[in-house]
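What follows is a set of notes on a single structure, which appears directly below.
Note that one protein chain of the assembly has been removed; the remaining protein chains are unaltered in position.
The block that comes next holds subunit A.
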Amino acid sequence: MERESVSDMSEEPGTGPAPPDNRELQIRNAKAFLLQADKSGLSLYEHLSALLSRILSERPPNALESLAELSSELQWARMNRGLDALRTPKEDLQVYGKAEIQRTLFTNTSGEGEESEDVEMLESPLPNLLDLAHLIQQAGLNLGRDEAVRISLAMKRLVDAHPLQRCRFWGKILGTQGNYLVAEVQFREGEDDEAEEGGGPEEEEEEKADEEEDIPEEAEDLPPKSTYRPPPEIKREEYGTGANKYVYFVCTEAGAEWVRLPPVTPAQIIAARKIKRLFTGNPDAPVVTYPPFLGTEANLLRAQIARISAGTHVSPLSFYQFSEEEGEEEEEGGAKDTCEENPEFEGIPVTELADSLSNWVHHVQHILPQGRCVWVNTSTKSEEQEEEEEVEEEEKEEDDEPVPEVGPPLLTPLSEDAEIGLTPPWTVSLSSHLIPQYALAVLRSNLWPGAYTIASAKKFETIYIGWGVKYSPEGYSPPAPPPPQAEYPSGPEISEALDATIEEEQALKAAQEEAVAAAEEMEGEEEEEEEEDD
């Protein structure tokens, strides 16, 4: 474009001698030509003037050489200048948001001195997750290379935020809209704030319930009271024992906030056994099932974690032993409920571990059908109930004392586990057949698909990555609803009878007449007797 203009300019003076007024006209014509605007609304005149003013202001050393460049630069600048009114929508907000969340993991937020960190490092309960990731990879599981680092950093944050004595990556539960990363922790004694608070709200609820019961009695014309009495509630196990031995934290992804799961109650475990449900990935989501499950998804998650732990946490034989002191005390009770690490554990060769299931033992207590690890007698009633039931108890003989439920004791070998239909509950194998010297023993649960235990000679790791659903050989069918309550007492006064036929009526009439006749005869006899007596 500007070449043309240059040539135009050069040509113009050479158009020949002309009278001065004619020359002025020619200049005016030329200027008019240059001022013609093209489609973009820009004229050559403007372009040239902008170009020249730039050259004059910048004064480049080789103006002629860079003329073409400057001209095209100017034009590019003009093209990019305006923003379109219709912009392309911004995408990937989610990706950036997540990257921002993950960024917080990598920035070292703790501004403490280095010395204190050194002390913490020695005592820190933080597990070596990269080591775990390596171990489980040998077993054919995969945590993801980057993901393992992220989870590890997330666990570090958890350890930094709470006074923990023990912390372990429990595993991962997949859900339909999100997944849960689960950390199993134990607080240092006496430093758990929420454990003591836990009992508070429940008691309040009970009080409220009592109040509600009292109110209707004041009103007249009461509707009939329900005679239904819920079965006695089984108390949940104390924090630090049984199914509530550990506290669990979950988060939906590395970097998100850790959410503490509420302690599990026996009722929840019993309900969780009856349903089969996938998790959604939102701890506050309602669990709509039949039979009903009391609580949100966080409660269900906690119940499933307790069940999975009880079923699949296993260790090589004699890695754990019963603690001696407690053992003596509790001999009367029968079951010992704690075990500790055996300092004299010498390790079992991996080939032996892979050969026989009797070299593996459960080190988490079995959950009884009652929903607790330690059985409690629920037939001891509270005072109120006793008063109410006094009348009933007079009528029927007192119930027999319920037989205590007994599960397999702690440290029972896996070889005694029940089979699932025809399939064995465990599959054990070596991680490598080519280099058996350095192979690991891999134990896979068939009852809880996704539960693995990997053991080398001296140490072992247990992890669960799965859907949180128990395997059942047959299809699940929800239990039938309970029989409906009887609306009225069934008896001859209420139930409808068939009308008697004529023959029956006649027969009855005849019978009655006979009876009357017999009575008369009797009376007659009696009279006679009386007469005789007289």
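Going forward, a residue touches a chain if its C-beta (ideal position, glycine included) is under 8 Å from a C-beta of that chain, and two chains touch if they have at least 3 such contacts; residues count from 1.
Just so we're on the same page, contacts and distances are computed from a predicted model.
Per its UniProt record, the hidden chain corresponds to "Radial spoke head protein 9 homolog" from the list "Coatomer subunit zeta", "NEDD8-activating enzyme E1 catalytic subunit", "WD repeat-containing protein 74-like" or "Radial spoke head protein 9 homolog". Note on the undisplayed chain: of the listed residues A:28, A:145, A:458 or A:509, the one touching it is A:145. Checked against the hidden chain, the listed residues A:42, A:99 or A:500 yield one contact partner: A:99. Contact with the undisplayed chain is limited, among A:52, A:68, A:161 or A:278, to A:278. Residues of subunit A in touch with the missing chain: 91-92, 94-95, 97-99, 102, 137-147, 172, 174-179, 275-278, 289, 421-424, 427, 431-435, 444, 446, 449-450, 465-467, 469, 471-476, 478.
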